[in-house]
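This report refers to the structure that appears directly beneath it.
Every protein chain except one is present and positioned as in the full complex.
== chain A ==
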Amino acid sequence: MADSPPLETPQPRVPSTEEYARVQESEEFGELRRSYRSFAFPLTIAFITWYLLYVLLSNYAGGFMGAKVLGNINVALLLGVLQFVSTFLIAWWYARTAAAKLDPKAEAIKSRMEGGA
């Protein structure tokens, strides 16, 4: 909360440049970087492609988009709402993966570096 008094935490030590360089080259950090990038990068390309596909369909596939599915609800509206749904799902999936796979690795490296081992 904004109005709570600042917590009195002991100041963590500041790692040196050499330590950062050593950690960056370590197996453990490489593993964290790989897990993060192999998840986030392809997913980013996938949702941008999916979005662009939608934009292109809106532009050049009028007949398909205008096809009625249920009453006055057409493909265009369904695909639009589907963009919302896929956004929600990707966000949820990323958050779950990050909490399960990335956070523990990151936390381990951080506490070791700030603890001074």
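Note that a contact is a pair of C-beta atoms (placed from the backbone, for glycine too) under 8 Å apart; a residue touches a chain by one contact, two chains touch by 3 or more; residues count from 1.
Please note the rule applied: contacts and distances are computed from a predicted model.
Per its UniProt entry, the chain excluded from the display bears the name "Cation acetate symporter", taken from "ABC transporter", "Cation acetate symporter", "Oligopeptide transport system permease protein" or "ATP synthase subunit b". For chain A, the residues in touch with the chain missing from this view are 1-4, 6, 12, 14-15, 17, 20-21, 23-25, 29, 32-33, 36-37, 40, 43-44, 47-48, 51-52, 54-56, 58-60, 62, 65-66, 70-74, 76-77, 80-81, 83-84, 87-88, 90-92, 94-95, 98-99, 103, 106-107, 109-110, 113-114.
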